[in-house]
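Missing here is one protein chain; the remaining ones are kept as they sit in the complex.
Note that the chains take the letters A and B in the order they are written out, and that residue 1 is the start of every chain.
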Amino acid sequence: MKQALLFLWDQYISMILRINLALGLLILGVNYLFPQVAIFGSYLTIYPLFPIIFLLIYGYSFTTLYRDLALSFQCRRTDLFWGSQAAFLATGLGCALLTAVMGFLAAHLLDLTAIMGKEGPLFQGGILWAKPEAIPVLLIAALTLQPMGAALGCLYEKHKIITTVILVVLMLLGVASTMLCLFIADGTLPISPSVILWTCVGFVALGLVGELTYYRSNKNAVVR
Amino acid sequence: MNENILKAKGLCKSYGSNEVLKDLDLEIQPGKIYGLIGRNGAGKTTLLGILTGQNTKNAGEVTYGGEQVWENQKALSQICFSRELQPTLFTGQNALKVKNYLKMGKLFYPGWDQEYADKLMAEFKVDPKKKIHQLSKGQMSMVTILIALASRAPLTILDEPAAGLDVVARERFYQLLLEDYMETGRTFIVSTHIIEEAASVFEQVIILDEGKIIENRPTEELIAQFHGISGREDVVDEVTRGMEVLSTQMLGKHKLVTVRADANKLTAAQNADVDITPLSLQKVFVALCGHEDTQQ
Partner (left out) sequence: MREELNEKDLIYLQIARMLEDDILREVYREEEGVPSTNELARGYSINPATAAKGLNLLVDAGVLYKRRGIGMFVAKGAKETVREKRKAAFFDGYVKPLVQEGKFLGLTREELLAMVSMAQSEGENDDE
């Protein structure tokens, strides 16, 4: 188990967090130095989406790449499964935290209205999470997207085309729902708490289906 | 008991309707270099995957030192199966770096020898920062070999390690393998289809054919059983009567047969007007496994 955890930390968790941190700092940095360049401004507006949505892809690469690597070095499947639960939790929370920290920094270091012009208030809300209603949805998305991705990675082996389609649709849904979160967050869309609740329930349900699929596939996983 | 013996019993494995392994038995004794040979698609990699717990089986069992290998940490950590690296994985290019693999070795093999790994890295001139798909075929083989050797695992398995190497590098590989073996006395299984030049390195040869192990015995003992006998047709027929004839070739009135027979059965032939020649391991392999190609 120790080896599985060390492997996950070294090659999965820390790598993902490092990439997201670097990306966040880069986007903050260019906007700080060149506030007048419009394209940098739009990177900033969509930044909060990146760390969360990428979790789906990381989960996917976990079962299509990292699992093979670990098993080919004689890692036990059970260790890898339970270890990966810890890894999903750590990366999910880590990415959510990064988004929050970057939003906090952006609000304090940058002149957001100048950078984003008219759209400012809209996305400002996303970055700062001004409205607390969006937080549960984002958190739950962060925690459930990886198992969903992992399950898709398992599915890919048997149904390549279907999986690719699902993956694309989910990515779009992910983008859409996170956008939705942003709108909700800054008050543009006054959506009732029950919609937020059902969105959360939907994420949790999909996440559980993902877990189950991943668990079952993992029991007899084979190095390809 | 059963200290460090790898045992497979009644292994069956199918991919869909394709039966790859059929009720296969195999025993690997510690402290020997085994050569695993078989035709392409004979199921060598599948077999090795099952022996190391990396692949699943439909039936049968695999034990190491008397304990199940499947999901057993104690057994798994004693075994290293260094696979051929794939430049493309099924989802795209293999973007993992050489150092990712080296770190894995260090993490998962209790006996990992970092000093030795560094030495080999320097000798092979492989850049650890390179991605797998950026390596040449030879360099990929070198990484595989490096991991296998530096793992110092009591049972180390190499799958086609020589495939991507040029002649010079292959010579060096056999040297390194023998050096390591003489130093540690650990068990090696090396699968290869470059039979001839590897024959002298193997103490024992395992031949996999049509889903079964058809031979598992000392290399020289196996080779010594096979002979080519050639001469006039009637004389050849006369001396080979009662022998196991594996292949026959006619050239005019001249007949060339491959037989399997103990040396003492050959005395009659030795006094007759025929030529008796020993066979190389490669020829023995062709005689045993070339069945579908030699129909005349």
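FYI, contacts are C-beta pairs under 8 Å (C-beta built on N, C-alpha and C of every residue); 3 or more make two chains touch, one makes a residue touch a chain.
These numbers come from a predicted model, not from an experiment.
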{"item": "Partner chains on view for the chain not depicted", "value": "B"}
{"item": "Among B:Gly41, B:Gly92 or B:Pro278, residue touching the chain not depicted", "value": "B:Pro278"}
{"item": "Absent-chain contact - pick from B:Leu6, B:Val20 or B:Ile33", "value": "B:Ile33"}
{"item": "Full-complex contact with the absent chain, from B:Ala122, B:Val168 or B:Met182", "value": "B:Met182"}
{"item": "Touch list for subunit B against the chain that is not drawn", "value": "32-33, 171, 174-175, 178-179, 181-182, 196, 200-203, 218-220, 223-224, 277-278, 280"}
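Criterion: only the chains that are shown with their structure count from here on.
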{"item": "Distance from subunit B to subunit A - Cα centre to Cα centre, in angstrom", "value": "45"}
{"item": "Touching residues on subunit B, where the partner in the complex is subunit A", "value": "49, 52-56, 71-73, 76-77, 79-81, 83, 89-91, 96, 100-101, 103-105, 107-109"}
{"item": "Touching residues on subunit A, where the partner in the complex is subunit B", "value": "3, 6-7, 10-11, 61, 64-65, 68-79, 156-157, 220, 222-224"}
